[in-house]
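Would you mind keeping the following structure in view while I ask a few things?
The other protein chains are all here in position, but one chain of the complex has been omitted.
By letter and in written order, the chains are A and B; residue numbering begins at 1 in each of them.
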Amino acid sequence: MMNHSYWQLFISVYKKDVTLAFRQRSEIVNPLLFFLIVITLFPLAIGPEPALLTRMAPGIIWVAALLSTMLGLDKLFRDDFNDGSLEQLIASPYPLPLSVLAKVLAHWTTTGLPMVLMAPVFALLMNLEAQALSATVLTLLIGTPLLSFIGAIGAGLTVGLQKGGILMSLLVLPLYIPVLIFATSAIDTSSMSLAYGGQLAILGAMLAIACVCAPIAISSALKVSVN
Amino acid sequence: MWKWLHPYAKAERAYQLCNTLLPYFAVITLVCLVIGWVWGLAYAPADYQQKDSYRIIFIHVPSAILSMGAYSSMAIAAIIALVWQIRNAELAVISIAPVGAAMTAIALLTGAAWGKPMWGAWWVWDARLTSELILLFLYFGVLSLYHAFEDKKSAGRAACILAVVGVINLPIIHFSVEWWNTLHQGSTITKFDTSAIDPSMLWPLLINIVAFAGFVGLVTLIRLKNEIIQHEKHRPWVRELVGRGE
């Protein structure tokens, strides 16, 4: 009975956020467009030579991914905070980290997953080879949920503040550095036709840790913000 | 949650403890700083390769060590504050943060000043420099989060959570930056090996490290005293203290 209720809570919170995102489709589309525009800016700024682009592609794609994830993060808890839903989640008899986990996964479904799906297009734009393409997709698949988890900590800490957006980027971006390093290195390695399983494994390990630890940190951050 | 009934959880006792400790820290800092700097800057032998410019080590290394030491102590205070819900530990976090940030900034600036004659560039993307820079970002994060909150009670707890998240991430960041560095740069920069240092240079360095540690402790205690007074200014014991003109 109790297990069933935990599941019911999780599904309900997840479904609500995804439904809301689909009702205002701009929430899903805008980060993707932002991603695309940032990527377009780089060839314009550094020159269109294919070799140069191939060399810089992993970094550009990942920096763009970091920035577009940040876009949706501010909204992650903002609406729930403003309308009081967050208080209702805290006053629920179920553990808050569980609802938080559902919300973070919903955020990933609506911002991270579309990026993963669009990754082949971005890789083509940046002149990446076929073998690097699969690495790009894989690193984004493991890396973007990690970005959502870490970013949600910053979002939880700043949700109570009037102008939390820029501050949140300031808090979160330094914490993104390991993800950036290992993900770009995996793509780099793969474009040299070398095995990049090691980098993926480290990203996976970080994701596993984040899955367990981040919801607890986010919950306590939210409790401070609601105060 | 089980509450740790430590006497220093009370603001007044913590304030008194600060007062008791202050003179010791002041004396240690002053004595070690004078001995360390005079010995290091004037009497220690010049390096056979770097000549006199190596002497910046007597500021650079202690500040770099203390930048990390301060972060760890800040994180420990943050964990104490969150687990046992002790307000004074929150205040300690806020007292340490700017001191640690200053140490990090000193380490970065002296590093740059040392790098110019040695490596020919103010800044190289060396693993240690990069880690140190990220550490500075983490300090800034804690500080700006604290100052963004109007309600200082929430501010303290938010800063504590961020400090703990930061300290969990710090080894991962450090490891990844180190790994990134070896991947991209190879060992173009000769590592400075502390164990190979001549005793005539090591002693002033150690004394300087103690001096810097004392300095960090001293400034933290003074700041902590101020924070306690600020937060407790409506309490009778503070009024009495102010009334006495102390």
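Operating definition for what follows: contacts are C-beta pairs under 8 Å (C-beta built on N, C-alpha and C of every residue); 3 or more make two chains touch, one makes a residue touch a chain.
Keep this in mind: contacts and distances are computed from a predicted model.
The complex includes a chain that is not drawn, and of the options "Cytochrome c biogenesis ATP-binding export protein CcmA", "SapC family protein", "glycine oxidase" or "Electron transfer flavoprotein-ubiquinone oxidoreductase" the UniProt name matching it is "Cytochrome c biogenesis ATP-binding export protein CcmA". Although one chain is not drawn, the whole complex shows that of A:Pro95, A:Pro120, A:Gly165 or A:Gly204 it is A:Pro95 that touches it. Touch with the hidden chain on the side of chain B covers residues 1, 85, 150-151, 234. Remark: the residues of chain A touching the chain excluded from display are 5, 8-9, 11-13, 16, 19-20, 23-24, 79-80, 82-85, 87-95, 99, 223, 226-227.
Here is the rule we use: only the chains that are shown with their structure count from here on.
Chain B contributes residues 82, 134, 137-138, 140-141, 144-145, 148-149, 151, 153-154, 157-158, 161-162, 164-166, 168-169, 172-173, 175-177, 179-180, 183 to its touches with chain A in the complex. Those residues of chain A that touch chain B in the shared complex are 153, 157-158, 160-161, 164, 167, 170-171, 173-175, 177-178, 181-182, 185, 206, 213, 217, 220-221, 224-225, 227.
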